[in-house]
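Below is one structure, written out as structure tokens; comments come after it.
Omission of a single protein chain aside, the complex is shown with its protein chains in their original locations.
After this line comes subunit A, so read on.
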């Protein structure tokens, strides 16, 4: 798929993430349910994750997307801090 064809759901989630993680250096949201908005894969790299355990990092994403998550069937989260 080309970058031009982002789904509404992907755009919305990316926007929420940009607001909630102002220091993020990279954010990628992919609808992995074939465009149905049922399942997403989220990749986010941010200084805000430094020195935090993975489960804490994922919790931060869960909290940020708590409203949107209610309408999903599942999601995959991949977080990291930028290479120092």
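Quick notes on this one:
Simple rule for what comes next: contacts are C-beta pairs under 8 Å (C-beta built on N, C-alpha and C of every residue); 3 or more make two chains touch, one makes a residue touch a chain; residues count from 1.
Here, contacts and distances are computed from a predicted model.
Its UniProt record calls the unshown chain "Glutaredoxin-related protein 5, mitochondrial", which is the correct pick from "GPI transamidase component GPI16", "Glutaredoxin-related protein 5, mitochondrial", "Large ribosomal subunit protein mL46" or "Alpha-1,3-glucosyltransferase".
Touch with the chain that is not drawn comes from one residue among A:15, A:28, A:50 or A:76, which is A:76. Although one chain is not displayed, subunit A still touches it through residues 54-55, 58-59, 62, 66, 69-78.
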